[in-house]
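Chains shown are a subset, placed as in the full complex.
Per-chain numbering from 1; labels A and B assigned in written order.
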Amino acid sequence: MIRQNERLGNQRRPMKLTVDINKYAEGSVYIEVGDTKVLCTATVEEKVPPFMKGQGKGWVTAEYSMLPRATHTRNQRESARGKLTGRTMEIQRLIGRALRSVINLQALGERTVIIDCDVIQADGGTRTTSITGAFVALAIAVNKLSQKHNLSVFPITDYLASVSVGVVGEELLLDLNYEEDSKAKVDMNVVMTGEGKFVEVQGTGEESPFSRDELNGLLELAQQGIHEMIAQQQEILGPIALKIGSGQSGQGV
Amino acid sequence: MIRQNERLGNQRRPMKLTVDINKYAEGSVYIEVGDTKVLCTATVEEKVPPFMKGQGKGWVTAEYSMLPRATHTRNQRESARGKLTGRTMEIQRLIGRALRSVINLQALGERTVIIDCDVIQADGGTRTTSITGAFVALAIAVNKLSQKHNLSVFPITDYLASVSVGVVGEELLLDLNYEEDSKAKVDMNVVMTGEGKFVEVQGTGEESPFSRDELNGLLELAQQGIHEMIAQQQEILGPIALKIGSGQSGQGV
C-alpha cells in the first residue's frame, strides 16, 4: 500500500513545533503534524478547583476545540449548539488525564495549569497531536512558574507524547491521516512517557474486532513513533529539557 | 493481598442475569455483578437516525445513566443539571460502539435498537457490566424482531462481554469492585467477542504509567474473565444462542 507523500507504514508525518506564539499565555506552542495544526496555550491560575482545595496540591486540566472550518465541511460551533459534544468531552478528559500522569501535583503547589488545544486545521490525529503539543506548552509554563516561585522540585516528572496507529486493509500504519483513519478497521491512540511506559492505550475495533497479534504490532509502531516525537520535544525545549524528571529544583535557565 | 469475600486475583464476582423483567421492552435483563446492578432494556424503533437514512442499514445505540443514589453519596441528576457529564457521554458512546461491532447492520434493516442501561446500584465496573447485560437485552430484542419480520440472516454476528482489570499495589486483579478501583494505579476496560477478539481496550495509568508486561498480564486476566461470562450469556439465552454468528435466518424458537 502506498501512502500519501510516499510514506511507509511505519513512517510518521513531519512534525513542527513553534513555541511562544502567544504574547499573553504562560506557555504556548503551534504544533503541525502533516496538515493537522493545533494551537496549544498554557494558562497558570493561582487557585485550584473546589474539589482540590486545601490539599496543598495543584491541578492540570485541558480543553479542546476545533475551529468550525478546521474540517472538509464546516461544523457548527459548540457555543452555538449550547453544549459540548461527547467527542469533545472525551478528548479533553483524555488530554488532562494524560498530562497529569507526568506532573507532581504536590510540587506544583495550589495552582491550576489549564491547557487549551484549539485545532486550526484537522487532518487526522487531532487528539494525539494535541497531547504532544500540550506537553510542550505545559513544560514552558511550568518552567516559568518554577523560576518565579523558586519551586524546590521541578514538577514535571517525565516526557509525554502521543500518536495514533491503526489497521487499514491488512496493513498496520503509524500516524494515520484523515483519509487513512476513515478507512481503518482498527484505530488506536497511544500515549507514552519518555521512559517508554504506557499512559493511555485506547484501541477500538468498531468495524472489525482485532487479534492479540494485531494489538502487539500496533503497540510497537506507536512506541517507535513516540520515541521519535519525544526527541523533537527535547530539542525544542532546550535547557528546560534537563529539568524534566530530574527531581531537581526548577531554578536556572 | 486478600480481596473482599476471599476472592483470588483472577476470580470474578458472581454474575446473575434475570431476563424479561420489563413488560413493555422488546428485550430486557437485570444484571448483577457482585453489588453492581444494572437494568438493561432494548427498544426497537422502525426508523434510523437522520445520518443513516436511505442506506438500507440499521443502527444500534445506547444510553447510560446512574440513579442518584446508586452510589455511596447521592449524585445530582443529569436532568436537573441540564446536561450529561463527560463520563456519561464517554460510557454510552463506548457501549454503543461495542454493540455495533457484533451487529450486521445490513441484516437489521432500517431499524434502530436503543439499549438503555440504568445503574440501580454501583460497586465498580458499571460500564463493563452494562455492556455484558446490554448484549443479552439486544439478543432477545433482535431475536423477536428477526422472527416477526422473518429476517433472512440473523443480525448478531458474535457474542460480546466486558470486564475491568487493574493493578492494585503490585497485583493484577480481575473484575475490580469500587474499593479496589479507587486504589488502582492502572485501570483497564476490555471488551471481547465470543471468538476471543478485542473490540475495545482502554487502559489508563493516570496514577502511574504501566509497562508492556503489565499490559500483557491484564489482557490475559480479561480474556479469561470474558470467556466465562460469555458461557453464562449462552446459558441464559438458550435457543437464541445457536443463532448468534450462525449467519442463518432468524426463524424458529
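Rule of thumb we're sticking to: a residue touches a chain if its C-beta (ideal position, glycine included) is under 8 Å from a C-beta of that chain, and two chains touch if they have at least 3 such contacts.
Please read all numbers here as calculations on a predicted model, not as lab measurements.
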For this session: Quick one: how many copies does the complete complex have, if 2 are shown in place?
Result: 6
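Convention: only the chains that are shown with their structure count from here on.
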Seminar exercise, completed: Separation of the C-alpha centres, chain A versus chain B, in whole Å, is 29
Exercise. What residues on chain A touch chain B, complex-wise?
Worked result: 83-87, 89-90, 92-93, 97, 100-101, 158, 188, 192-193, 195, 197-212, 215, 219
